[in-house]
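Sending over a structure as structure tokens; questions will come in a sec.
Removed: one protein chain of the complex. Kept in place: all other protein chains.
Note that the chains are named A and B in the order they appear, and that numbering of residues resets to 1 at the start of each chain.
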Amino acid sequence: MTDATAPDPPSLFERYRVPLGLVVLVLALRPVVSSDLLLGFEAIANRMLILMLFVAAFNLLFGFTGLLSFGHAMFLGFGVYVPAIVVVNGLPGLPPGGSLTFLAGVVLALLAVAVFSYLLARLIVGKGEIYFALLTLAVSQAVYFVALRDPGGLTGGSNGLTRGALPAFVEQSRGHITIHAFGLSVDWYWVVGAVFLVAMVGLWQVLRSPFGRTLVAIRDNEQLARAMGVDTTSYKVWSLTFSGLLAAVAGVLLEINNSGASIENLGVLTSGDTVLMAVLGGINYFFGPIAGTFTWLFAEDFLTDFEVLHLPTAEVSLVSVDLGPAFQFWQFFLGALFVVVVLTAPEEGIWGYVRSLSARVKRRLVER
Amino acid sequence: MNDATTGLVRRTRRRLAGVSPVAGVATVVAAVLLGNAAVQEPGLFIDQAIGGLVYGMILVMLSLGLALVLGLMGVVNFAHGALFMLGGYFTYSAMETFGLPFVAALVVAPIAVGIVGVGMEVVVLRRLYGTTPIIGLLATFGLTLMVEEAARFVWGASGLQPSKPEVLTGGTDLLVTRVGSYRLFTVFVSALSVAVVYYLIKNTDFGLSVRAGVQDGEMTEFVGVNLPLRFTAMFFLGSVIAGLGGALRVVEFGVDPGTAEEFVILAFVVVVIGGVGSLFGSVVAGLLVGWAQFLLPVVLSSLALVTGVAAIEVEGVGRLIPFLVMIAVLLVRPRGLFGEEGLLE
Partner (left out) sequence: MTRPSDEGRLDGPAQDAPDSGRGGSGRGVEPEMDPQSAVLGVADLTRTFGEIVAVDGASLAVEAGELRAVIGPNGAGKTTLFNCVMGALAPTAGSVYLNGRDITDDPEERRPHLGMARSFQSNLLFGDQSVLENVRLVVQTARKGAFSLDLFRPHHDVGRDRAAAIAETVGLDADLGTEAKNLSHGDQRRLGIAMALATEPDVLLLDEPTSGMSPGATAQTAQLIQDIRDDRGLTVVLVEHDMDVVLSISDRVTVLDRGQVIATAPPAEVQNDQAVQDAYLGGMREEL
């Protein structure tokens, strides 16, 4: 996301290109991804949008405030586990499996995560970058092990919560999810898309607000920001709080998407993958996490099923190369790409590269 | 030899002189609880104490390398756990695939890990000297992922464990219980190697020159020290000892692709608790974490026995302990037990 740094205010299109881009993304993602040319199935589009939101939440804290969290899964976990627990067990006055029960669970989850993030932030935000990262790792590991122990039978331990975790208004048949509400039946993808849009546009607004601008200033030069009168600690605390809240929203969506909660949602792999996706995509940019998540999930699906590469086409095969074994370990290659990005252009990533490429192309066209 | 011991005692006394009354009370409480456990369930207690010692020494070996690189060269090496893991895998291959005897594997595998470590240092870590610690953390995190995937490619996704050498099966009697010979062997080897590393760093020109190189690189090079070479050598040393730790562990517990991340986190916990910049701290902290994890269940169960309150015996707390302690340390005293102030803050 660039800001208006030139003296003239930008055009309307310039100003609102992020929300426009988001709308295009939501509308186009599923059709594009489910075409036979690419992945050939729809459900992954849901997962992509949900994780894009999660990684964007992470990047609010990392790319835009400069604080690296190695334990973001714990915030996601609030959104996944709390509604699931509430739906499975019910609340006083609200039966298990009910729609209202679920909504109550969501409210509870968001309140809980907000309080948790805020208090955690107050404790750890002043400790220095590396210690902050280690602390988030340690706290999220602690949360993981607590959930693993299955306190009071609530979390289901290593099995998670898989039965009875979906509220009544969700209908699941043959991998296709439909939401029944207010007399309408809506495809789950559009519900995800709507929540995604609202949340991301909200994030965009936060980032372009005076509050968001100050976060970027803190990231760029905290010492200077403080000397100019910015209370950097409070800004960091609120950034972490918002980030946790947004991550939990993604968690709620994930809970319905996966019909329950799994202990892996709280694990280090989830936290680690988030860092990978964000940096790969480009932490300096609003669309960076989106690009990174797409690349990662696309690779995961596309390359693992990849078996034989036919050249030039599958029908007319002159040369075939058996790439299956190698591409199964796609994480090795993406990991290598990640290391290269970190060493050469740690803040730019894929999206940064795409932007500079298109800037060069634009210049060439103008020169003609 | 006497001078060295008195020196150690004096230094420890001086270091502990700054300890607060709170720590004093905590120590007394811990002593009481441990004493209770030892009396109530002596067999289990000794068993767990040895287990904790073994685990702790492995942690020390793992963390020493990390502490060296972090304290001396300022790089947060997340890939250290991967080196530990490779120690296990190389040992397995040496024994099961190449039929080497255990002792030979114990030499070959760590050296192989050292070579991998040097490769890492030359290709990636060198570019991290002088950058912000976060960049180093991220880059080495990526390296870990690569090594994990490569391990999965070569050795498969499930856990592997070589068979224990004949000579070390069986055990000896120790007080109320039997102690496995392999465990004794592990303690012996790890203590020896830690002592060697310690000596190398503290008492030789080599260690001194690396420390000087970190303080003032230009001057040290001016005086004729080949600094990049020494840094690489230091990294080699750290990798070898981590590999050795992995080698010792794999025989008893096996290894799998998740070992890297599991243990690197523990390594950081130990280094933080012990204090960044202090090798002595890593040793103490490693042992403390090992004992805490193994002895806590016994302490709790005997406490439950004595007081009759069964609820005290909380399961699975052992794994939680290292993290809770690290959190406490970072919040209250970020420089850890013996660390220098201001490092990494």
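Everything that follows uses one rule, which is that a residue touches a chain if its C-beta (ideal position, glycine included) is under 8 Å from a C-beta of that chain, and two chains touch if they have at least 3 such contacts.
Keep in mind the model is a prediction, meaning the values are calculated, not measured.
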*If you put the missing chain back into the full complex, which of the shown chains would it touch?*
A
*Considering the whole complex, which of A:75, A:144, A:235 or A:351 touches the chain not shown?*
A:235
*Check the options A:154, A:206 or A:345 and report the residue that touches the missing chain.*
A:206
*Touching the absent chain when the full complex is considered, from A:163, A:180, A:226 or A:362*: A:226
*Since one chain has been left out of the picture, which residues of subunit A touch it in the full complex?*
3-7, 9, 15, 205-206, 208-214, 217, 220-221, 223-224, 226-232, 234-235, 238
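The rule is simple: only the chains that are shown with their structure count from here on.
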*Hey, how far is the Cα centre of subunit A from the one of subunit B, in Å?*
34
*Give every residue of subunit A touching subunit B within the complex, in rising order.*
68, 123-124, 127-131, 133-135, 137-139, 141-142, 145-146, 148-149, 268, 272, 275-276, 279, 328-329, 331-332, 335-336, 338-339, 342-343, 346
_subunit B to subunit A touching residues, read off their complex_ = 76, 124, 127-128, 132-135, 137-139, 141-143, 145-146, 148-150, 152-153, 261, 265, 268-269, 272, 315-316, 319-320, 323-324, 326-327, 330-331, 334, 344-345
